[in-house]
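The structure is given below, and queries will be raised subsequently.
Left out: one protein chain. Kept in place: all the others.
By written order: A, B and C. Residues from 1 in each chain.
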Amino acid sequence: MKHVSNDYLKELITEYRPYTTKGEVMADLPCLDNQNQNDLGIAMIDMDNQIYKAGSTDLSFSLQSVSKIISLMVALQDLGEEKVFQTVGMEPMGDFFNTISHLESNDVHRPYNPMVNAGAIAICSLIKGDSVQERFERIMSMLKTITNNENISYDNSVYQAEKRKGDRNRALAYYMSSTGAVALDPEEALDLYFRINSISFTVEDLARVGLFIANGGKLLNDNEQLISDKHLQTLQAIMMTSGMYNESGNFAVKVGFPCKSGVSGSIVSVVPGRYGIGVIGPAINEKGNSVGGGKILERLSSDLNLNLFSHSI
Amino acid sequence: MKHVSNDYLKELITEYRPYTTKGEVMADLPCLDNQNQNDLGIAMIDMDNQIYKAGSTDLSFSLQSVSKIISLMVALQDLGEEKVFQTVGMEPMGDFFNTISHLESNDVHRPYNPMVNAGAIAICSLIKGDSVQERFERIMSMLKTITNNENISYDNSVYQAEKRKGDRNRALAYYMSSTGAVALDPEEALDLYFRINSISFTVEDLARVGLFIANGGKLLNDNEQLISDKHLQTLQAIMMTSGMYNESGNFAVKVGFPCKSGVSGSIVSVVPGRYGIGVIGPAINEKGNSVGGGKILERLSSDLNLNLFSHSI
Amino acid sequence: MKHVSNDYLKELITEYRPYTTKGEVMADLPCLDNQNQNDLGIAMIDMDNQIYKAGSTDLSFSLQSVSKIISLMVALQDLGEEKVFQTVGMEPMGDFFNTISHLESNDVHRPYNPMVNAGAIAICSLIKGDSVQERFERIMSMLKTITNNENISYDNSVYQAEKRKGDRNRALAYYMSSTGAVALDPEEALDLYFRINSISFTVEDLARVGLFIANGGKLLNDNEQLISDKHLQTLQAIMMTSGMYNESGNFAVKVGFPCKSGVSGSIVSVVPGRYGIGVIGPAINEKGNSVGGGKILERLSSDLNLNLFSHSI
Partner (left out) sequence: MKHVSNDYLKELITEYRPYTTKGEVMADLPCLDNQNQNDLGIAMIDMDNQIYKAGSTDLSFSLQSVSKIISLMVALQDLGEEKVFQTVGMEPMGDFFNTISHLESNDVHRPYNPMVNAGAIAICSLIKGDSVQERFERIMSMLKTITNNENISYDNSVYQAEKRKGDRNRALAYYMSSTGAVALDPEEALDLYFRINSISFTVEDLARVGLFIANGGKLLNDNEQLISDKHLQTLQAIMMTSGMYNESGNFAVKVGFPCKSGVSGSIVSVVPGRYGIGVIGPAINEKGNSVGGGKILERLSSDLNLNLFSHSI
């Protein structure tokens, strides 16, 4: 079995960089553009707080759908599982993440899960706070603690773009409001959703988030339980079944540990009790997932025996 | 943390038996009827081959959808992952297991995964053998080896009932034939499908199958790799995302290890590297899963720290 | 064969009033409420400008979906058929009028036809005018001419209610905007849509609109072709296939001439070259159509041999 090292990760970046040509950088997202087509970076942190990095580690990108695990984490802590899952389901779905039909076709008009856009917008409506601003600051504060990075901020140009091209998400929010399945103020929920999508991260920040989950909701060397252990098991189960859009089954098979991707080409991964991993590779496939990032995670899983379904883990 | 023992399992059976009143025994399945409403049984085997049992351990039931993991296992061994997943997808789906619409709505008209009826019928068409009889005997032979039970047989009355009330499955098979997405002989594929659904098991047989998977494809105390380790990781990932019908997400969250259920009220579970588990509880909920069985697995996961997403496993 | 007379219509009202107990008055629409449960009224005008009336002829109600034929008529006149039907289809659809799934499932994401909400909102975006106000005034002006009623106005309380409970329609508008299938300003299109839904009519006004269509786009005793004859044939064909929500097939069979209903319980009908008919009966069935109104039209068709598919018309 291989061992993690900076050199090892560097080799992987070199080996899988050619795959970046097989995807496309998401159009219309400020910050990333065609110049980032071949970027590929990774950070990996173990439970001894040892960090390994390679590739585009300085690249800053917006969270996009990775924010869905942040908002779910906060909502679970705010309200508990029972209340959260009265509003949003926890079942995987075979359709695209921005589908609206699934809200119409199921009897209760509830989003299938918190990883699809409708679900994440609904989750945003649950987070505690007297205003969008206050809710956003609570999330930012949590993220700064988890990443141990006081400089986490959001990218206003991305936020403005999200609002400008947000009609599909508006449709989802208004549809949910119309059925009464989710009692939300559409514009407020969308505003928070657009803002957290616009938070800027590096792969190390991603890896810190992954590590926090992998460590069961505590910072390393700290006894404070910031988020309940049980909630994070729930979060990981949902990442495993639904975290990679309608390629989640493929990742469960090929990678075998919980991941969540964003259309910026980022992926945050959790190997419970072992690693937090962050990957960036802006060239994404037609499902919305980083092409190079997916290949690297598959290889890591195999080389380091990280597949949760392995009998010899 | 609790430890497994016959007494512990007996306590669980007693505690959760009242839940059997909340489900219904599947109508029209010979063998099981309303007299089995309150049956509840479990067997659990660890890697030292120690077996623990309680409740309705003598009850014989037909595999029903549990057969879907058997046929997938054999097909993967026969043809490899590439070929199998050209025919059937590996993505979870939010709809009911016997849905036909999903075959029409996706561009390639392929079953979403091998755990839905259409997928399992397609998988049956892939298994090697010159005749349905030969294919069936290969599967039976494999099962006898895995369960170490030469007496495994199929229940002809169930098989006849499956054929008699099999029009939904016929529709699925003929539909797949009509689109050409799956090159199958509908009647042959259905015949094998109906037969393996009719195989009779006890909870110990189920637990043996679970243990074989948990042990990575070898019998305990044997070095022969009967099924590739990688194929069984694939199988478990698919069980995790799709094994419990459209309640799979719920089981991933609440139980956190791979399970596969059948409408006979049986569930086979795998805790990789640790346990094989078999449960029977014929009273099923509207999703098709054993009510009492589900509650017991949830409790076991919690008591014994079996959730794969736990950081302290 | 019967002949139309006030007495004859009065008999029909008496005979079919009991059917008003089988429907429900649309909740949340100002103006009409449970006190209107048993209202039933009809006006019928022939090509000699002879008007026959009976029942609740003074009852004022909002157009609701009847406005869909007004906006289509104006859009056809403004832009011609080619342009209009590039934006909205002309095919009937089996689903409910406020469905959003159909926009997602068809390849071009176009509304199926101008009689479903999405289609009517799209049509509103096509009507010429520099502002919503100007477009609305053009429509009002046309309606005043057609009905020969200078007092036609809109009900502000209905308009405000439409806006307040309009989230489903907002979802439709934003969804269309998001796919780019319809180049519309969602809020402007919705504003016009809500306004024309709120226009107040009586059954005589409805009958005048029907008569105008039945006369091929001219006022009686006037040579001016206000709307092209061909456009009105198109309009009638669409009313016939899609005018009565997902009960359109049933009305084509039972009534056999073009009709358009609104959830206020109104129906406008056209017997080409013969009659314009207006009906009001606020008690509607689960499809959205006036229960008593439907029965009266079915009887009229039979008594007066109005079915277009009759060989002896």
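Basically, a residue touches a chain if its C-beta (ideal position, glycine included) is under 8 Å from a C-beta of that chain, and two chains touch if they have at least 3 such contacts.
Worth saying up front: this structure is predicted, and the values here are computed from it rather than measured.
The shown chains contacted by the absent chain are B, C, with contact judged over the whole complex. One of B:Lys10, B:Lys144, B:Arg170 or B:Lys218 touches the chain omitted from the figure, and that residue is B:Arg170. When the full complex is taken into account, the listed residue touching the unshown chain is C:Ser242, out of C:Ser125, C:Thr147, C:Ser242 or C:Ser266. Touch with the chain omitted from the figure is made, among C:Arg17, C:Lys53 or C:His102, by C:His102.
Within subunit C, the residues in touch with the undisplayed chain are 89-95, 102, 106, 112-113, 214-216, 229, 232-234, 236-238, 240-242, 246-250, 252-253, 256, 258, 270, 272-273, 307-313. One chain of the complex is left out; on subunit B, the residues touching it are 99-101, 103-105, 167-168, 170-172, 174-175, 177-179, 186.
One rule holds in what follows: only the chains that are shown with their structure count from here on.
Distance between chain centres (mean CA atoms), subunit A to subunit C: 48 Å. Averaged C-alpha coordinates put the centre of subunit B at 55 Å from the centre of subunit C.
The distance from the centre of subunit A to the centre of subunit B, each centre being the mean of the chain's C-alpha atoms, comes to 31 Å.
Shared contact sites, meaning residues of subunit A that touch two or more other chains, are absent.
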